[in-house]
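Here the complex is missing a single protein chain, while all its other protein chains stay put.
And now, subunit A:
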């Protein structure tokens, strides 16, 4: 593992240990609902299901089709806010 992924793993561990990861997940969930992203994704999923047919579609089909769109559609403001929050958390627990 290179230094970057080592750092990532260390930060991830800290976030999990302090329970912050769950809180961040909740914050993100709320923000994505608020800005309509969840509804957009729901509509996309429905399209994929219609395309593939309800009886044959798998979760994997949806993941493959939706993930790139989902990532692209996250508003910059949401990314910024999450980043700020993570930074603040790291600043508070600066043993890393």
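By definition in this document, a residue touches a chain if its C-beta (ideal position, glycine included) is under 8 Å from a C-beta of that chain, and two chains touch if they have at least 3 such contacts; residues count from 1.
The rule we apply is simple: contacts and distances are computed from a predicted model.
Chemist: Can you work out the missing subunit's protein name as recorded in UniProt? Choose among "alanine transaminase", "Sorting nexin-30", "Ubiquitin carboxyl-terminal hydrolase" or "EF-hand calcium binding domain 2".
Modeler: Its UniProt record gives the name "Ubiquitin carboxyl-terminal hydrolase".
Chemist: Could you pull out which residues of subunit A are in touch with the chain that's been left out?
Modeler: On the subunit A side, contact with the omitted chain comes from 1, 5, 8-9, 12-14, 16-19, 22-23, 26-27, 30-31, 34, 54-56, 58-60, 81, 84-85, 88-89.
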